[in-house]
Each structure stands twice: as structure tokens, then as C-alpha cells.
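I'd like to ask you about the structure that follows.
Removed from the display is one protein chain of the complex; every other protein chain stays in position.
On to subunit A.
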Amino acid sequence: MKEFSADLHIHTVLSTCGSLEMSPRNIVRKALEEKLDIIGITDHNSTRQCREVCREASKAGITVYTGVEVTTKEEVHCLAFFETFDILDAFQEYLNRYLPDIMNHPNLFGYQVVVDEEENICYEEPKLLISAISQSISQVEVAVHQMGGLFIPAHIDRQKFSLTSQLGFVPPDLNADAFELSKNTSIEDFLKKFPYLRGKTFIRNSDAHQPEVIGSIRTRLRMENTGFNEFRKALQAKEGREVVV
């Protein structure tokens, strides 16, 4: 079993709040510098930059878990990861169906663009991606799992856009594969406030919107290799795979 260093919550130039420096090339360059084995690409309500990051990362020998940070109807941010591009595209269709028709105003919110390997803009998302989709957290969880994905409520300790800020506490029947904590708390401190979550799997990531933040906090994964199923087993603490804290 090996130990891999991962930062699983990284935004690209496609997220309005993401810096224009967050091109696939810059993200991979910084990930290399930080000696990350795995990065997760999780833009707000869109998966469209994942392919290019994968292309760039494969040249550098870095594994990408392709995903998205969904904003649910309750304005809870949740990470979702999918194994193949086909499934990712299917989930993109789900997002398209439920993202409201509110247009982005780049001068107010910033640009939402997809860039190619030459860093040319090849797509601009017209709809405002920071909107909430019209699906509840439970509906999103079911949709993600029906597609074989992994469902992880994001930065659940934060005072905004988190499971605890929006819903007061973690619903006992919520079927999460793990919970993410922000850089502002440790797992032990969090468990003092939410003791009923002891025994759950926690991950911590940077939620980077600027290159310099990538890798500032990591999730260490003990597993055979960086394959998606190994990741799933690590979150489930199965067959010797685990998240090392």
C-alpha cells in the first residue's frame, strides 16, 4: 500500500471566483511543484474544464479526479466525483437541466471560461454558475450515486454555503461518502462540536481559487494506486485503503 498526497478541491478559470491564472497549465505546474500525486477539479456547477486539466496532468504524471462543486437548492456546496468522461457528461446534462436561466454579468461576477492547451478561450459559459440548482441536497446525493459517483458535502464547518450553515446539522440519513473540512478547523476540533459524526470519513482540501493556495492543505490517501475505485475504497476504509489523518 502506498500513500498519496491529494488536493481534491481546486477551482479553475471557469469558476467566476477563480483567478484568471487558474488555467489547466498553471494548476498542473503548481501541483507538480507541490509534489501532489492527485488533484480534484471541482468548479461550481460545471464539469467543462475537467478534460483539459486531465490532458495537461497526464503529461506530468498527476492523477485527476474529475468532479464538480454543486450548489444545492438549500445553497449547500457539495463535491461530486465521477470516474469517466461519459458519466461526467451525463452529470453535466443533469446540471444543465436544473441550473436556472440567470445569466452571468462578467463585469459583476467575473468571467466563466474554458480554455484549451494554448490557453485560448474555447467556451464561455453564459449562465451564472454560482446560482443554486433547483434540486435538494437529497436529490443531488441520489443523482450522484445513481451514476456511480462519490458525494462529499464541502467545507461543512464553514459559516456559509455549508451543510451546517444552511441546514443546522447533518441529517442522520444523508448518504455521504465523506465530509470535507476547511482549513479553518481540524478534525478533532470539529468533532468536539459535532460528536455524532465520529467514525465518518473526513477529507481536507485547499478549495484553491488562486495557484498559490493549491496544496496548502492536503488529504493523504493510503491505497494501491490512484485509480478511482481505490479512492472509493479509501473513503470507505475498505481492504486496508484509508484516508490518513
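The rule we apply is simple: contacts are C-beta pairs under 8 Å (C-beta built on N, C-alpha and C of every residue); 3 or more make two chains touch, one makes a residue touch a chain; residues count from 1.
Here, contacts and distances are computed from a predicted model.
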Protein name as given in UniProt for the chain not displayed, "Protein containing DRTGG domain", "sulfate adenylyltransferase", "Sorbitol/mannitol transport system permease protein" or "Nitrite reductase small subunit NirD": "Protein containing DRTGG domain"
Which of A:E74, A:D89, A:E119 or A:E224 contacts the chain that the document leaves out: A:E74
From A:S136, A:N184 or A:N229, residue that would touch the chain that is not displayed: A:S136
Sole residue of A:Q166, A:S186, A:Q210 or A:T226 that reaches the chain not shown, by the stated touch rule: A:Q166
Interface with the undisplayed chain - residues on subunit A: 74, 136-138, 164-169, 171
